[in-house]
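Just one protein chain is left out here, and the rest sit where they should.
Here the chain labels run A and B in written order, and each chain numbers its own residues starting at 1.
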Amino acid sequence: MNGTRNDIANAHLNNRVGPVLRQGALAKAVAEAAEVDNPDKTITIDDKVAYVRISTEGEMILRRTTIEEMLGKSFQMYELEVELSSFSGRIENGSEQIRFYFEKTL
Amino acid sequence: MALFPLTSNFQEDFVLQLLAVDTENSMDELAAAAAVHSVGRRVKPRPGVLRVRRQGTDEAFPRNLKVGDAGLRPMECVEIYWEGSAGSVRAPRH
Partner (left out) sequence: MAVLNRLDWYDIARDTNWTPTYVAESELFPEELSSAFGLPAEVFEEYDEPYKTTYPEYVKVQREKDAGAYSVKAALERSKMFENASPGWLSVLKLHFGAIARGEYSASSAEARMVRFGRAPGMRNMATFGMMDEIRHSQLQLFFPHQYVSKDRQFDWAFKAYDTNEWAMIAARHFFDDVMVTRGAVGVALTLTFAFESGFTNMQFLGLAADAAEAGDWTFSSLISSIQTDESRHAQIGAPLVQILVKNGKKAEAQKLVDISIWRAWKLFSILTGPVMDYYTPLEHRKQSFKEFMQEWIVVQFERSLLELGLDKPWFWDDFLHEIDEQHHGMHLGVWFWRPTVWWNPAAGVAPAEREWLEEKYPGWNATWGQCWDVITDNALDNKMEQTLPVTLPVVCNMCQLPINFTPGPAWKTRDFSLTYEARDYHFCSEGCRWCFEQEPTRYQDHLSLVDRFLAGQIQPPDLGGALKYMNLAPGEMGEDALKFAWLDEVRAERLKKAS
């Protein structure tokens, strides 16, 4: 049963960071905000129906005002937690922005 | 005469099972008792003679040897297999 053993053995050698959000309006707004707030990066959206994995290489920043704009209503940064089921990379959550990142690049 | 629990690892089965035998039982009787828990439940019956060996060894115990004289510890794992059958000898792990 070797199959994809080699792929799995190296699968941890990645630098993907970003939030995993429960499906809904906020997830959609965050996916849009990720594009705006990280203009030089390719954002990947992996839709698993119950959750959406939004990721990019090395670092992702999400700004409160951008999410607010995409949602079309006022938004506090801490409200992200309501839908933030998981995330890749490290987290740094402030009042105006949230950042997902790795310090080491593999 | 004493009840003697062992661990049965039967050829082509997937799980170790508790096997209650008697110190007076022969290895053939042990093998037959082990077969009840595996053959016809999850293991296809095969023709041939069932043999018993200590886990990790290649050599079978003599068929008439009594369980009590085999130097086994209670709950030690024994492997039961069809003598000379394909897959009876341990292939390298992984």
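Throughout what follows, contacts are C-beta pairs under 8 Å (C-beta built on N, C-alpha and C of every residue); 3 or more make two chains touch, one makes a residue touch a chain.
All of these numbers come straight from a predicted model, not from anything done at the bench.
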- Message: List every residue of subunit A that touches the chain not included in the displayed model.
- Response: 1-3, 5, 8-9, 11-14, 16, 20, 22-23, 48-51, 78-79, 81-96, 102-104, 106
- Item | For subunit B, the residues touching the chain missing from this view | 5, 7, 9, 11-20, 36-37, 40-44, 55-56, 73-77, 79, 86-87, 89-94
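Quick note on the criterion: only the chains that are shown with their structure count from here on.
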- Task: Determine the centre-to-centre distance between subunit A and subunit B, using the mean Cα coordinates as centres, and give it in whole Å.
- Result: 55
